[in-house]
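The complex appears here minus one protein chain, its other protein chains still in place.
Up next is chain A:
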C-alpha cells in the first residue's frame, strides 16, 4: 500500500506544479479609448468602412504565394495588379485554432493552457467576453457584425455581438466538403444585404481538415485551394467598385508537412495574410512586393529544413490588430502587443499617422507597465523621429512583452518540487533496500531526467530512447551469446520499427517506411496489414474454440473497418482485399444494389460501434469466465491481451498497422532471451517494457509537441452529435496504442502468491522512473521559465508527462492491470 500512497503524493505534486506553472494570464480589463487628439481622430473619415474577414484555417504562407503549392490564381492576379498586398504573418505558438483566434482578435500573446482547452471544447473559461478585441471595438461603435464558420468564435465571443451567425463544427475532421459549403451558402444572401452589415467574418475549416487527414501535399489540396480562390473572387466581385471595403484573407496558423500544427516549426508559424481592396491600387505596392511576380518559385535546392516559408513582407500576426483598428479609425484593443504595419500606414490620412503611432505606443506602454516592473521602453520623440525608427522602437517593446506575458505562482512550484523530491527519495531508498536491486531502471531514469535540460533532447527524445535500446541490445548480444539468433532478430525488428516513422521535431527523413508504404507500395501496405491481423487472429488461439471465435470476429470487424475507412478516404486498397470486405459489408448491412463507395461510407459508423461493443462484451466475458474457471478459455491473460491488441490495431492508422507484426515477432524473441537468461527478473522485464513503451510511442510518429497529437482515429464510430469524453478516450488510446501494447508485456500467468508481489514490484519501477524523470523535468521548467522555448518545448513536454502519468500509469498501469492481475 506504500506504493499506492507514494503514487498519490506524486500525482498531487505534479498537479500542484501545473497549477502554479500554468496560471491565468494577466489581462487588463476595460476597453481601449482614444487618448490623443480625440477630436481629430473622431472626425476623420476612416480608410475603410466595411470589412470582409476570411479566415482559412491552416492557410500556410506558401499556399497563397508559392508556385508549386498554391492554386490561388485569383489572389496571385490581384497581388500582381497591386489591388492586393500580401504578407507572411508569424503566428505565435501554440499554433492551434483557439489561442490563435485570441491572438488575431485581441492581439495578445497566447496563454499555454488555451492550447489544451482547444481540445476541451465545452470549456467556458476561455471566453473573451470581458477582454477587449477589435470585434468588441466594432460592436461598441455600433457596427453590425455577422459571422459564419468555425463555432470556436461563438464560444469566444458573446453571441449578442453578432447580428447574424451560424457555426460549423470544427472537430469532425473527416469532413472536407460540407463544413465549407455550410459557410459559403450564406454568401449570396449576405451580399444582397450588404448595406446592412459592416463586418462579415467567415472561417473555413476544410483546408485544415485536409491537412490533418492527408498532409500538406494531399491530393485534395488543389481542389480546396481552387474552391477557396473562387470564393474570394466571388466576394471581391460582389464588393463591386467601392474602395471603402477591405477584403482580408488570413490563415490562423500554418501546418507542417504532415498537416499537423500546434508546435513552433516555421511551417506551422508562417500563416498567409493578404489584404485586397481597390484602394490599394492608388498607392505603390509594398517594397517587398514591388519587384516580385506571384506566384513565387521556391529555390529548388532548398531542403525541407531550409524552407523558411517567408514570402513578401514578414509581420507578426498580432500586428494585424492595431493596424485594423487604425484603418477603421477605432481605438486599439488594450491587451494587444501588436505594432502598426508600416506598409498599411501609408493609407492613413498623413495628419493622423503620427497620432496613430502615438496611440499604439501609449497602449503598449500601459500594457508593459502592468506586466513587468522593468522599464522596457524608451521615450520616443514623436515629432522628429522617422516612422521607421518609431516602429522599430515599438517592435523591441513588443518582443519584450511577448516574453513576459505570464506570471508564475512560485510558492506552488516550490511546494510541488519539495513534495516530489520527498517521494523520490522514499522510492529510491525503497529500491536500494531491495537486495535484488537492479541498477538499470535508475540509470534509464537518470539519463532521461538529465536529458530534459536540453531543449533539443526534448524535441528529439526518440533519439535518446533509441540510444538506450541499442546499448541494451548490444550488451545482450555480447553477454547472452547463446541466444545470438534471437538477439539478432530483436535488433533487426527494432531497427525496422525505428525506420518506420519520422519522429522528433527537427529532422525529416524522406525514406521512412510508413511513407514509402503509404505513397509507393500501397498494395504491400494492405497485404502487410492483413497479415498482421491474421497473425494476431491465429496466435495462441488455435487450441481453444471460443477464444478462436472471438479472435476471428474481432479480426474481421477490424479489417472491414480499416479497409472501409481507407476507401472512403480515397486511399487505394488491393482488389482482393476490397472484394472480401465488400462481401462482408454487404452481408452485414444487408444492403444489395448500393454503390460500393456509399456502402462503405454507410457502414463506417455502425461497424465501429459494433466493434467497440464486441470488445467491451468479450473483455468482460473473458474477465468473468477467467476468474470463475481459469482453464475453460485457455490462457485468460493472453486472451485479454489479444482483445486489447485488436482494439489498438483498430485505433491505428493503416500505415502503422504493420508495426504490430514486428511487435509480435519482437515480443516472441525477447521472451525467448528473457526466459533463457533472466527468468523471473521482474525489474528487468518491467524496465524493458518501459523502454519499449516510450521507444514505440515515439516511433509511431509521436513527439513531445502538441502538433503530433493524432486525431484521425479519435472519431471512429462517432457521428456528428458526439460525446467529448468518448472522443477523448479514443484519442488517448490511439495516440498511446504502442505504449499500451508494451505495457502488457510483463503480464504473464504467475503463481497465485507471487502475483501481487510482482505487481507491486512492477509498479515501483514505473513509479521510480516517473519520479526521477519528473523531478528533473519540474526543476528544468522552473529554472528555464524565462527561456525562449518554455512554451513551445518545455510546457508541451510537461503536458505529455502528465498524460503519461494519468493515462498510461494510472488508468492502464494501475486500474486495468489490477483487473487483469486479479483474474490471473
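In this section, a contact is a pair of C-beta atoms (placed from the backbone, for glycine too) under 8 Å apart; a residue touches a chain by one contact, two chains touch by 3 or more; residues count from 1.
We take it that contacts and distances are computed from a predicted model.
**Q** When you check the chain that is not on display against UniProt, which of "Glycosylphosphatidylinositol anchor biosynthesis protein 11", "WD repeat-containing protein", "Coatomer subunit zeta" or "Small ribosomal subunit protein uS9m" does it turn out to be?
**A** Hidden chain, UniProt protein name: "Glycosylphosphatidylinositol anchor biosynthesis protein 11".
**Q** Among A:46, A:499 or A:664, which one is in touch with the chain left out?
**A** A:499
**Q** Of the residues listed, A:80, A:230, A:409 or A:456, which one is in contact with the missing chain?
**A** Considering all chains, including the one not shown, the answer is A:456.
**Q** Out of A:15, A:31 or A:470, which residue would touch the omitted chain in the full complex?
**A** In the full complex, the listed residue that touches the missing chain is A:470.
**Q** Of the residues A:430, A:677, A:755 or A:787, I need the one that contacts the missing chain.
**A** Result: among the candidates, A:677 touches the missing chain.
**Q** Give me the chain A residues in contact with the hidden chain, please.
**A** Considering the whole complex, chain A reaches the absent chain at 436, 438-440, 454-457, 459-460, 463-464, 466-467, 470-472, 474-482, 484, 491-492, 495, 498-499, 504, 506, 509, 511, 677-678, 681, 684.
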